[in-house]
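Removed from the display is one protein chain of the complex; every other protein chain stays in position.
Let's look at subunit A:
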């Protein structure tokens, strides 16, 4: 049967099943064949020389780490994006023209695209862990002007983004004819251990780096910038996360947004920019003091809350540990006793003796059951006590935060009122002057505004209301956030405890059932 006579196929169930069952170890093969293989158990799949045209039907193999699809006639990489655990993918000797469909395969470390028809490196951004990459015998840059220095190699710059790349095979591409190919690669891709089947020696790396020193410096600087930016972002994110956890999101930008987002204020500001600005700065100073205090307090309390929770956790954990140890000891004792008794039962000659042993066994298992369940009960009781105490403390802390928040906002409102009054005065003063005709050069828009005193007053009030609204919003976020946090924490601890209790009781019951079954078995055997 020659290669050409086989029909091009699509990967289907039969094919996969056959491949999977061929791979299981010989000793369990027979059983496996009878029983069938669960796709989620398969970690590697070999589908080479199968004349496959289309990849398909692989979605059940979620735990696949190794997939071999070499020596087929695949034209497109498709339907493998969901194999999140894939570490090794072999697509060599196929007819692939473009790299695609590899998005989301972040765990991939080995990728072989040897001997295909790929002409461009692309769509590999997600493969952050790539260590081995083979792209040999492809059509990378089969341009005529390969001799034109390094420009032809720029395509390989794409590979510098993989920090773990150790093995690269690009031989057999047109671009390799470029005399600078090797040096360029060695200089630009750091940490490379093997290039085109050869071990990279440190000397040639040094030489290559020498040659491209300028490039490298530029590259390094760029990287530095990027990392600095990343760090900044990270810091900001951390800060935001901190505020978020304290329910103080956007508090830093509150003041600016109070004014900048207000259309009325933007208009009114023009009436007397200097005065308004002065006023605003004054306002800002006072505002910042209060907000600063608020921030400090809330953050501190939030930390306290966290500590409180941790302490509580530790306590319960310890209590559980102590109780568990006790139970384990008791269990071990029982297991030992059971072992001895069962042996004695099997050895005993007279029915009386057997009865006797059986009775002790049953009795002790009853005792064990009592002990385990009562200690579980005790644990639950202890837990409830502690939880109550914890809830009380936690509520207190949360209440403290809310109270302080409300106070602060009340103070802010007062400030706002004061500011509003003065602002109104300033604006109305300007209006007076304007109506008297003191001011000469006035813009058209402003003139319009000044024309109507009611509208002006409305605008002032509107701006005031807007700012108060902002306060309300912020306050609400804080208070409701804190309350929600309280509720969720309490709920969570309760749920966890209930779950634990259920599991434990379940465990104990299951064990007791098993013991009972064993005893029964022994009884049966004895008679």
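Basically, a residue touches a chain if its C-beta (ideal position, glycine included) is under 8 Å from a C-beta of that chain, and two chains touch if they have at least 3 such contacts; residues count from 1.
As a working rule, contacts and distances are computed from a predicted model.
Matching "Pescadillo homolog", "COQ6 monooxygenase", "Dynein regulatory complex subunit 7" or "28S ribosomal protein S22, mitochondrial" against the UniProt entry of the left-out chain gives the name "Dynein regulatory complex subunit 7". Residue in contact with the omitted chain (choice from A:123, A:180, A:257 or A:382): A:382.
Screening A:328, A:410 or A:516 for touch with the missing chain picks out A:328. By the touch criterion stated above, the residues of subunit A touching the omitted chain are 24-25, 27-28, 30-32, 35, 37-38, 41, 308, 311-312, 314-316, 318-320, 324, 327-328, 331, 372, 378, 382-383, 385-386, 389-390, 500, 503-504, 506-508, 510-511, 514, 518.
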